[in-house]
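One chain of protein is taken out of this complex; the other chains stay put.
Just so it is clear, A and B label the chains in written order, and each chain counts residues from 1 on its own.
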Amino acid sequence: MSTVLVLVHHDDGVIRKSSLELLTLARRLGDPAAVVHGDAGDALAEALGRHGVTTVYAIAPPDPESYRPAVEALALAQLAARTAPVAVLITSGPSGTEVAARLAVRLDGGIITDAVQVRAEAGGPVATQSVFAGAWLVEGRVRRGTPVITVRPNAVTPEPAAEPVTPQVERVELAEPVPAAVPRVVARRAKAATGRPELTEATVVVAGGRGVGSAEGFALIERLADELGAAVGASRAATDLTWCPHELQIGQTGKTVAPQLYLAGGISGAIQHRAGMQGSRTIVAINKDPKAPIFQIADFGVVGDVHTVLPALIDEIAKRRG
Amino acid sequence: MALRLILGLLMTAVAFTVAGRRLFMLYRLGRAAQPADPGRTRGGAARLRAELTEVLGQRKLLAWTVPGVAHALAFWGFLVLALTIVEGYGALFQRDFHLPLIGTEPWLGFLEDLFVLATLVSVLIFAGIRVRHSPAREGRRSRFFGSHLDAAWLVLFMIFNVVWSLLLYRGAQINTGNFPFPGGAFASEAVARLIRPLGAGANDVIETAGLLLALGIVLLFLVLVVHSKHLHIFTAVGNVAFGRRPRALGALLPVYSAGRPVDFEDPGEDDTIGRASIEDFTWKGMLDFATCTECGRCQSQCPAWNTGKPLSPKTLIMGLRDHALAAAPYLLAGDKSRVDALATAAAQTPLVGVDGVVHPDVLWSCTTCGACVEQCPVDIEHVDHIVDMRRYQVLMESSFPPEAGVLLRNLEHAGDPWGRGAGARTEWTDGLDFPVRTLDGERLPDDVEYLFWVGCAGAFDDRAQRTTRAVAELLHTAGVSFAVLGGDETCTGDPARRIGHEVLFQQLAAQNVETLNNAGVRRIVATCAHCFNTLANEYPQLGGAYEVLHHTQLLSRLVADGRLVPVTPVDATITYHDPCYLGRHNRVFTPPRELLGSVPGARLTEPARTRETSFCCGAGGARMWMDETIGTRINETRTDELLAGRPDIVAAACPYCVDMLGDGVALRRQQDRVDEHVVVTDVAEVLLRSVREPAGPAAPLTANEPRKAQP
């Protein structure tokens, strides 16, 4: 069977879930060969074997400081030239997309991004994309060069292979030097664990409205925000009632936010409020009125009392985070 | 005798030279300004009527009884006093001069004395008002806060001097036998009796000295007048004559440059867009500034000023006048390099800016509610000036409160203020138990009576949707056929125009006019007071002439015609809030009240400020889309005024007002400052509740209304 190159990421030998998803898809297309950065220890190899990986290519980085996406793209290009894979699978995301883009140019072939499904067909793997905010599904394939496909995380459920195999581990030295003119990461600061992010820049926003009932009720919103490392926002009703500072107001006469997650507690979702948050990627609402307009735009809604749901949620998250 | 003539003429010559130079400078300043829009001289009859009622009749002044009467006395007093001045000049040449024809009639003598005294009374009343309402006592609440107080007192003092010197001279004239009137001049006669014991010689001297004194004081007064706010006694006549008729409310004027409307598709190289500096104002603007009497009537009604914001329409106009005068030497100079430093610095001060003549907070605080224009006794056009300054800021500098950027982008890209887009425009029809005809580009069928203009709020705002549905249901019940444009409707452009973005307004409006004209629309009904105003008053500027009704007008007709019958009692005290753009701007005061009055059981109460003096909800002038952080919230102030009458229902007739007041009541409810059951709603919903049979579906009034949340 033909090879499928899979760029696998791991944390100290523990394979990331998104990589497991790639391997699950790869087995449908051919023989998965995992490409990993750095040494592949026995544990990692064994784990990869459980997921049907027959060959592990361990890239020896020329220098630990080298710009990782550039190294990965070079390695994949080199391996693709050698193994003529049916596809290269990479996880979608800033760094995966960067690797895929470089690779596709080097291989002078086609690229498909953010697939939610990939299946084998006679003419080569067919990828399904969910586009225009999920309104349309597009099926496409690469018809020139090696297909480079990035896959959206969480699109498939990772499963181990029916029968584990023992993979061969091969160390790959880069045949080509990493170009001199690549970016260099000169500093990395772990995201501050304390201190809330700026409201308009936060990836998660927890906002409270009149429904929290009091300044003490608003403190629940703040506690949940801290649990999630989120910024705190508010409806105008909550700021007018001085339960929180005016700067936190979101909406038509306040801030406009578009985080990955917007969690609203006790907010009805008036148009003036929605104007400032409707661009959020995922909207979660907790409100005791099932007819509250916020539920029309919520991806997940809880009809319930913030005074019971919020404390329980804070505990639940703390528990899951260990 | 000769001495008195020479002295008199000399005084006159000096005063006329000083005053004349000043007037000539003011005239040149006016000439240096931009030409005004061409409508300023059209409609002679209306202009004449305005002169008769507002100037001669003192209509707007008399709306405030005490100061109004005082001013009317002074005004008419001065008209009559003009005769005594003529007599005085005559007396310079001929000691016993009298006016031709009627000059010796006792009734004229009586009239003259009567008005001399009237003037004195008015001075006393004015002084009383100024003491009682002095800024020192009342602070910001005083309408004189920010006025030039010393100058005002000086003027009152001068009028007082005119009065006594006149009486003194007339009394002496009687004693010397040179008085033209054989009788009637009762006050002069009283003075004559008082000074007669001094003897003939003394009276002779007093006559001459008194005459010269009286004329001198009048001349001094003249000089003072042309250098102060009292210039209005000359300019008010012109300002009223050239004012916008019937009033500078309703429509805004298009952007004019050099007296011609600006073509934004292909603007001229040196078109002035809005007002970048003082010389960009038109001569009518300059006349406005020159005419302001600093009376503060505008300030007393301004919602921005009354809620602690820096904007006062009075100090705005005063500031522009003071700036124009300070910069005048520079503006009028041929060789600018030789102008003194102060004037040069003034001319180079930016018009709008943190260190400018007008602070941005002042400019952006205005809700364009029109209370100032309504009040102003000399018809100053504040709203137009404010919008003109905004136009420059937005169009040329792209400078405006940042929150408003979201509004402008949404209007541009989605055609509505919230960025919902055309696709969602008919969502409000979901769940109605009758179909709503949507044109979607088709022509309006002949059997359809009205195009129902839903408006952005009416289509997207949860509270306003209730009004939209109520009106649709009422029209349906009354058997009125109507249709909506659906996705082809876009924002009328009101917020864009009022924030100063004329280009965006023109785009939106042109698109709507094309849609409406293509559909063959002639009659429109709108629920939003702002849409109503724009459609009715501004679309004609773009070739869209329709008969536009506000829903309260149409519904009250239907009730009057018996096509809608309110049957179910609504046992409630209702306070009606006049929306600025329905009431003041468009004079629709009665229909909403008739509607509420037709509902059995309803008890209508009026808030303290109502009709022409209604207090803004805070949303107009695109303020709806700007944050309000200075002072207190206008909507809260208005809510408290309305709640003072302890109503069960606060009714309004505009979605902006319903939102603003609804928010205010919800806040007071959470603060336990108003009873749980009080609701804010549109007049139409009250009517609908009453038109529906008692057994019908539950009253819609309280649906969606935010309840008090439990802690």
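Assume a residue touches a chain if its C-beta (ideal position, glycine included) is under 8 Å from a C-beta of that chain, and two chains touch if they have at least 3 such contacts.
Everything that follows uses one rule, which is that contacts and distances are computed from a predicted model.
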Missing subunit (named according to UniProt) among the choices "Iron ABC transporter permease", "Ribose import ATP-binding protein RbsA", "Cytochrome C oxidase subunit IV family protein" or "Electron transfer flavoprotein subunit beta": "Electron transfer flavoprotein subunit beta"
Residue among A:Ile112, A:Val172 or A:Leu248 that touches the chain left out of view: A:Ile112
Residue of A:Asp39, A:Glu65 or A:Glu139 touching the missing chain in the full complex: A:Glu139
Option from A:Ala26, A:Val56 or A:Val204 whose C-beta touches the chain left out: A:Val204
Absent-chain contact - pick from B:Arg409, B:Arg443 or B:His677: B:Arg409
Positions on chain A where the hidden chain makes contact: 94-95, 97-98, 100-102, 104-106, 108-114, 126, 130-132, 134-145, 153-154, 179, 181-191, 200-201, 204, 228, 258, 260-261, 282-284, 286, 290, 295-305, 308-309, 312-313, 315-317, 320-321
Chain B residues that touch the omitted chain in the full complex: 264, 267, 273, 394-398, 402, 405, 408-409, 413-415, 419-423, 503
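The rule is simple: only the chains that are shown with their structure count from here on.
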Between chain A and chain B, centroid-to-centroid distance (C-alpha), Å: 58
Chain A residues touching chain B - in the complex, by the definition given at the top: 210-214, 216-217, 236-237, 240-241, 246, 249, 252-254, 256, 266, 268, 270-272, 274-276, 278, 291, 293
Chain B to chain A touching residues, read off their complex: 403, 406-407, 410, 417-419, 460-463, 624-629, 633, 659, 663, 666-667, 670-671, 704, 706, 709-711
